[in-house]
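Of the protein chains in this complex, one is absent; all others appear in place.
Labels for the chains are A, B and C, by order of writing; each one numbers its residues from 1.
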């Protein structure tokens, strides 16, 4: 995964989910204001089911890809001489697994099993937290710019995790849901940005990874990404409104 | 902006908003206790609209100033030999932009667009957070006193951001609003203080930036600023009450 | 306690409590949905009493064991030449004491003493916090892997403490209760894992305590433990449901 595609792929996933949420939540919110409480809404519930199924399918593909790409671990964890095999791929498999788990809980919540509401949000918050935890210990002993660009990602990740955790208690809060969408889009575009910075495409020049100016620019760039994310969300809200 | 004026200007903005809030909120609060719930109050809503417009105007001026002052970047980000142009000015432009965005949301909230309440508070909290984030990475590799005086500012900034975030859920809470006002005034006067310490005016002697005694004094001085801020707020509350 | 058994024993305690909670809470929750509010339920209250008594008994045994094992301090704290006697055992005695205190509060809450509800949760949260505090200062000056494996434990501990603290205000919230159960199971299995890593059994090879790969694996392993813990909880919920 330590290449451009390895960052573009998860980035695209987050982007898709972020954009999808930024349409779904205003839609159900505005619908709800017209027709009454939306949690009892059948259409809304079916959307959540489809979302859960999508999550499970996506993460299954992701896990299989991580394991069975040509240079993947092929489910081997320990090689003969007691060295770990492709820990990176295993870490990514772990991340996918937790998002998959969150998808399974989404599906279970749909069926009338008396499954406690809020568990779907909790499991999503945990998946995001696990992603953050693995990333946090991921970047030790790297050049300053690499560390910095990943630690900015952690802001989006842990911010998202906390915000989703609050949704366990304040369900169907449109502000929290739009905040979550914006952070998902931010994560998505930022993954792309990391790819562009660390693995410049084509003839683009390499970035000097210990230049303080570059670090200052990247911090600001992160803010711009978030500004764009906020604007996208606003535009989507406007479109849904019309 | 690395001079006295560059700190006095934003300081004055925060001071104006802090003082304005310390009058507005007690006013609407005490009005509300007489005439009933204030959120439905037309006068109160119009005030919020004006505030939003003011924010947008101020930040537009700020952004243009940052870009087009004689030694500004004039919207150039990259110079020919792949160096960044005037990153400081760009960072400040970014900060202004988020405050401007918060102003736009304030305005949108005014119109009957079914715009979810609480988004105005969220966007303000985000603007404050972005300011803190940029400042946090601003002061690396500076002398101890410079770092310390800015890290104290971060307490006011992040404290304010958290407090405004809570307002998303506890809207129209007078205690939170007065707390926010006090932190805005604190930020305002502290910007002035930073200006005085780092860029002494006239014949005032330079501060020894690595003296431990100076750092201890500055910590205490920060508390005094807050004490003054609290007293100003109390006096304003008293004036409004009479 | 610096051996395999010393980690397996507390691990088993946490595991037992975690598993017990993962059955008790779904049971009372599903019962409550059929028969009405469960806090007024006599059976549920008696369970809490038994739990409190068990806690007191377990921790008494634990404290006595820590003090009177052959190489324990036998209640001596200071030896003649002003050296501390067996601080480790004293620290563990302290941890047990706070869990015992929490058991006592559980018992007191049962009797109709007008004892404020929520104190039982607060005292449990404090016991967990004290455990975390002692562990936090426990691992200074140790090899990297040892520190890392304990700091991961701290995530489970402090996460649990915060979650229980929230239960003071949101009592009988099934999501929080299941979260707590999952963290208790995680703590339990992780104690076992620490034992296996730091004190390999039989002919198992020693772990290289400063290998970065090992640290990366352990981080991921922690996530797997939590995944297993979540699956156990789900299965138990399912069993209770049928």
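Here, a residue touches a chain if its C-beta (ideal position, glycine included) is under 8 Å from a C-beta of that chain, and two chains touch if they have at least 3 such contacts.
As the structure is a prediction and not an experimental result, all values here were calculated from the model.
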Where does the absent chain make contact, in terms of the chains shown?
B, C
In the whole complex, of C:118, C:144 or C:238, the residue touching the missing chain would be C:118
Determine which one of B:12, B:114 or B:219 touches the chain that has been left out.
B:219
For review purposes, identify every residue of chain B that touches the missing chain, sorted by number.
29-30, 33, 148, 155, 170, 173-175, 178-179, 205, 212-217, 219-220, 222-224, 226-227, 230, 241
Please give every residue of chain C in contact with the chain that is not shown.
82-84, 87, 90-91, 94, 97-98, 101, 113-114, 116, 118-119, 122-123, 126, 130, 133-134, 137-138, 140-141, 168-169
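Here is the rule we use: only the chains that are shown with their structure count from here on.
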Could you draw the chains as nodes, link the ones that touch, and say if you get a line, ring, star, complete or other?
line
Specify the chain with the shortest distance from its C-alpha centroid to the centroid of every protein C-alpha atom present.
A
For chain B, residues that touch 2 or more chains besides their own:
none
